[in-house]
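Our next item is subunit A:
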Amino acid sequence: MNNQLNNRLEGKNIHLIKNNQSILSDVSITLNQGEFITLIGPNGAGKSSLFKVLTGFYHPTNGECYLKGVKLQDWRKKELAKERAVMKQQSQITFSLSAIDIIKLGRSPWAEPINKAMIDEVTEMTECQELVNKDYAFLSGGEQQRIQLARVLVQLWREQGPSGWLFLDEPTSALDLYHQQQMLRLLKKLVQNFPLSVCMVLHDLNLASLWSDQIYLLNKGSIVAKGNVQEVLTEEILKTWYGADLQIIQHQEYQKPYVMLSL
Partner candidate 1 sequence: MDKRYQVYLAILLLVLIGSIIGAANIGPVHLPWSALLNADPQDMDFQIWTNIRLPRILLAVIIGIALSVSGTVMQGLFRNPLADPGLLGISSGAGLAVAIALVIPLGLPAFLSLWVPVIAAFIGSLLVTLLIYQLSGLTKGNLSSLLLIGIAINALGGAAVGILSWVSNDQQLRQLSLWGMGSLGQTQWPLIIISMCLIIPTIVLIQCYAKQLNLLQLGEEDAHYLGINVHKTQRQLLILSALLVGTAVSISGIIGFLGLVIPNAMRLIFGNNHKVLLPASALSGAILLLVADTIARTMVQPAEMPVGLLTSLLGGPWFFWLILKEQWKRRS
Partner candidate 2 sequence: MKLAHLCFATLSLLVTTVSAQAKERIISIGGDVTEIIFALGAQDELVGRDTTSNQPAAVNKVKDIGYMRQLNTEGILSLKPTMVITSDLAQPSAVLEQIKKVGIPVVYVSGKHSLQVIPQKVETIAKALHREKEAKPLQDKMNKTIAALSSKQLPVKVIYIMAHGGMSNLVAGRDTAADSAIHDAGLQNGMGTSLHYQPMSQEGIIAAAPDIIMTDSDAIKTIGGADNLWKLPGVSMTPAGKKHNLIVIDQMALLGFGIRTPDAIKDLRAKAEALPHG
């Protein structure tokens, strides 16, 4: 039991009210280590707000989040930062730093001096070697996302690889097809090989379909469907909650649902 608690982050009956508006109501979610979880849902469903609650940036109005059995707000900030990392959709920087400086900032919760070999390893696996000496402000949106990915991986890195909970809000939004694939493949590989849990918001349902272990569908602040890909990505569910005209076919090679919009 204790062991189980030790490798999960759970939100229990979370309610969030901001400016007298209910943003989240009664959301419960469990993120186990070794799982690749995706949050989907129409615009304004509360995905980003749920992220902020699960990562401890917002306190829920009601309900509680537990990491390894301990309330999120009882964690010391630095210790929490060693367990969970967050990659936002976009990070605006007024006073720019070099890309490598940004990556190194990921290591700031750790007291130990920065291990150069580890930084090199991460920049290589995220294919950032070419970018590290450039000014972050002058990178394209996609390049900035790759640097941010490197930064959050560095933040969670233990001896061999990353460990903990990694939250990514639309990490692929500015990436080209090749880099989308590379990033998701990398994250999947890390989840399989290390005690890592990945939780991301994705708008591209087909990417979600290919790589997710669990999918949560949010609408108007509540979870309206959850389960594996086959359970959630059905024509009926998607039509109901997205209101879009679409068709689902099965991906020939992997037996995963594939979403096609109708003309």
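The set was built so that all candidates are chains of the complex that A comes from, given by their letters.
In the analysis below, contacts are C-beta pairs under 8 Å (C-beta built on N, C-alpha and C of every residue); 3 or more make two chains touch, one makes a residue touch a chain; residues count from 1.
Source: prediction; values computed, not measured.
Among the candidates 1 or 2, the one that touches subunit A within this complex is 1. Interface residues of subunit A, counted against candidate 1 in their complex, comprise 52, 55-57, 77-82, 84-86, 88, 91-98, 101-102, 105-106, 108-109, 155.
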